[in-house]
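Before anything else, here's the structure in question.
Missing here is one protein chain; the remaining ones are kept as they sit in the complex.
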Amino acid sequence: MSETLRTTKHDSRLAVEIAGIHFNNPVMGASGTFGYGLEFAGLIDLNRLGGFATKGLSARPLSGNPPPRIVETHGGMLNAIGLQNVGARAFVEEKLPLLAQYDTRVIANVFGYSDDDYLEAINMLNDGEGIAAYELNISCPNVKEGGIVIGNSPVAAARLTEKAKRAAARPLIVKLSPNVTDVTLLARAIAEAGADALSLINTLVGMAIDVNARRPRLNYGTGGLSGPAIRPIAVRMVYEVAKVIRIPLIGIGGIASASDALEFILAGATAVQIGTANYYDPRVTMKVIDGLTDYCDRQGLESINAMVGSIIER
Amino acid sequence: MSETLRTTKHDSRLAVEIAGIHFNNPVMGASGTFGYGLEFAGLIDLNRLGGFATKGLSARPLSGNPPPRIVETHGGMLNAIGLQNVGARAFVEEKLPLLAQYDTRVIANVFGYSDDDYLEAINMLNDGEGIAAYELNISCPNVKEGGIVIGNSPVAAARLTEKAKRAAARPLIVKLSPNVTDVTLLARAIAEAGADALSLINTLVGMAIDVNARRPRLNYGTGGLSGPAIRPIAVRMVYEVAKVIRIPLIGIGGIASASDALEFILAGATAVQIGTANYYDPRVTMKVIDGLTDYCDRQGLESINAMVGSIIER
Amino acid sequence: MIDTVAIIETNRELTPGYRLLTLNFEQEIAARAGQFAMLKAHAAFEPLLRRALAVYRIHGPRQLSFLYQVLGRGTQALAELGTGGKVDALLALGNAWPIGDELREFQFIASRAMSHTGEAAQSDRPRKAIVVAGGIGSASVLMLCAGLQAAHIETEIFFGAASHRVALGCGLEDFRALDLPLALATDDGSLGEKGFVTAPLERHLRAGGGADATIYACGPWVMMRRVAEIAAAFHVACLVSLEAPMGCGFGVCVGCVIAVESDAPLGYESYKRVCVDGSIFAAQRIRWEVNAMTH
Partner (left out) sequence: MIDTVAIIETNRELTPGYRLLTLNFEQEIAARAGQFAMLKAHAAFEPLLRRALAVYRIHGPRQLSFLYQVLGRGTQALAELGTGGKVDALLALGNAWPIGDELREFQFIASRAMSHTGEAAQSDRPRKAIVVAGGIGSASVLMLCAGLQAAHIETEIFFGAASHRVALGCGLEDFRALDLPLALATDDGSLGEKGFVTAPLERHLRAGGGADATIYACGPWVMMRRVAEIAAAFHVACLVSLEAPMGCGFGVCVGCVIAVESDAPLGYESYKRVCVDGSIFAAQRIRWEVNAMTH
């Protein structure tokens, strides 16, 4: 462990636990927006970060979709990256050793086109050192193979969760799709299948059109909508799921400030992940951590855990 | 008919037809954001407007939800009005006569807590003069009765559509809920049940929390998300539905400019409705109509109809 | 009602967090004391919705000013604009403060409600006025005070603010310049009496100051509720200008409602829109106990 680690002071009121894993605080970088963590080393103190989820890792490296891959919309952006990633093997060999020096929890986000793909990636990652948990990305809308998205079907999602749980040498977080009629059905099925925690939400499927060129703005056609625009939908889903599920939740969707993060915590999330905001405010994770400390001061809290799901019904 | 009518000049390139109804242009006010139309008489020339959908009308007047009913979010707003309305009877007797002087198409948006409620309202409206069509609101997320929203279930939606079509003395538009896993299933079921046209989307269910008071910002708890934030989701849904459905579509969701409206038209909508933007830009409908005229000039179009669904696939 | 783009003459900070915005209009604006405008930085993308600000002063047929507190995203965006900047403006909105004979209509509406609640009826023609301004609520009542003065109605002002600094930001000097009796209270005691302005108000009524008077009040919700209670206890007619989150400002979104006593069947009339049915209401009609209305 590095010199920095020993000197970084943590606010112990912010510590949380998910599936037996200790996080110094509930603030993490979201998958696909935080690279392999290392990209942020020059911008923030990674030792202060609760944790982060890696870019979706597949058994084999993926080159992703042709450009254009992103387009900004009002309050958000659409992306169709197509899960470009170095592959689980290269992650274990090239990235993990570099991450060992930081006191932050590394969550390996796992992706595949089939159940077997997922299991293969998990098996590769089981060899790695310094991974705290897996996050199963069953909700990426930007890959054409596979037909229906696994994450939109409670049955398919539960089946994969069960298999993944058996294969996984670490706690298993499953990331929920918001593109469903009833997210609680999905959550229940996945929780019953053995997931240790749930993270939500992934992006909503959207589209933007260049009306002069008369073409989709993204080469892929549709993309995933993220950013502040989707926050109300995400908060609602966390709130709904928290009411029916016992396992811990990680809230995601449009968080750009401590107040945004607190909406998720009050709605029932034990921790949060910040995605898109990292792009336009690279130090946002640090600002949110500081803001949570201020909130604890203001509200006289001994632990942020007291706030989890503490919303007062009208 | 009024003096104004005879002097209002329409750009004939913008005329569209939906279920046999002629619209001077494809730009309408969306239900719940355009009152009974009359509220805009002092702000815009109603004779220039393609049409508008009334506030949701129920068989009996409704008082709506307790305040606070609205809260602004990034790029949008949440509302839980609870369908406060004068009732179908009062609309026919008090509002319709005043609307007769304007050359614009009046679409009566219909709401109920049960199938029978809907039919009762339609029967009351059948007596009214000057209604061009009905729009069935089966997708309002802000009313507690009735348990599951009819509009989220293809079976329930198709059943209601069939009954409403039989009762309706005018063409029937059914308004789709976006809070579903697969909007095409819903669209197909409703089209097969006899709807003359579909309008989409209604609001997405969302929530905002006051983290200091630790309460939902809306008294109702959750609310419907509207505004530019949701446009990418709405455009995607119109695009998906247009691929599988033959009846005309009316695109709705976050439109605030002619370019926004054109995204829906290219995706497959014959006309559009503008909602939230009327609040912060009361003359937005007129600006969009002017913008469509400019677009026809620029692209050398003889009719905007040539653009409907004309997106070039990548 | 006019929807237009106004040009900023000045946008001056009075004290930290409080500003005076003076706008020039292309066309003549008819505005009365108590009315408001929906304002927003021209064509700004975010926030979307315009913000309600009371007309503070009329400088001429094409020039108005607004006094505002910089709170959240909307007022912050306004605060950033400078001279020559553009503002989207919809105005003049809402009802106006009734003076003299105009009070009759309000009395009528109020007494209908009062027959429900069993309150005593008011004297028909109040010749005195008590104006209560709480915080930036002052913005709505400066022109009212001047109007009352011009109509030779005996007027007393009760002016409350958080501190001396805030009082200055809320236009205290303009009120002082009217040369009307003025009772002052600040939460921190840095100016005038320490505490809420409802304390001197209550003493005044207890001493009989409410006879033949109408109370006109504008300020935060909790304060309005307290003023209404005091007025009812001393049987003094009371008008309040209320706030609510506004979507449109012209009656169409039905988002700005407050709960009122209602005679209508099925309770259809139980909610009134602050923007077009108010913002000024007879205090007795308000169902203050609908707690969700506080912010």
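The first chain written gets the first letter, and so on, giving A, B and C; residue counts start at 1 in each chain.
Throughout what follows, a contact is a pair of C-beta atoms (placed from the backbone, for glycine too) under 8 Å apart; a residue touches a chain by one contact, two chains touch by 3 or more.
In this text the structure is predicted, and so the values were computed from the model without any measurement.
Colleague: Touching the absent chain in the whole complex: find that residue among A:N25, A:N79 or A:N152.
Modeller: Touching the chain that is not displayed is residue A:N79.
Colleague: Among A:L49, A:L62, A:I150 or A:L292, which one is in touch with the chain left out?
Modeller: Selected residue, touching the omitted chain: A:L62.
Colleague: In the full complex, which bits of chain C touch the chain not displayed? Write them out.
Modeller: 45-47, 73, 82
Colleague: With the missing chain put back, which residues of chain A would touch it? List them for me.
Modeller: 32-35, 39-40, 42-43, 55, 60-64, 66-72, 74-77, 79, 81, 84, 86-87, 219, 227-228, 276, 278-283
Quick note on the criterion: only the chains that are shown with their structure count from here on.
Colleague: Which chain, with its centre taken as the mean C-alpha position, is closest to the global C-alpha centre?
Modeller: B
Colleague: Hey, which chain ends up farthest from chain A, C-alpha centres compared?
Modeller: Farthest from chain A by mean C-alpha position: C.
Colleague: When the C-alpha atoms of chain B and chain C are each averaged to a single point, how far apart are the two points in Å?
Modeller: About 35 Å separates the centre of chain B from that of chain C.
Colleague: Distance-wise, how many Å sit between the C-alpha centres of chain A and chain C, to the nearest whole number?
Modeller: 47
Colleague: Scan chain B for residues touching two or more other chains and write them down.
Modeller: Expected reply: 74-76, 219, 227-228.
Colleague: Give the residues of chain C touching no fewer than two other chains, as numbers and ranges.
Modeller: Touching at least two other chains: 46, 292.
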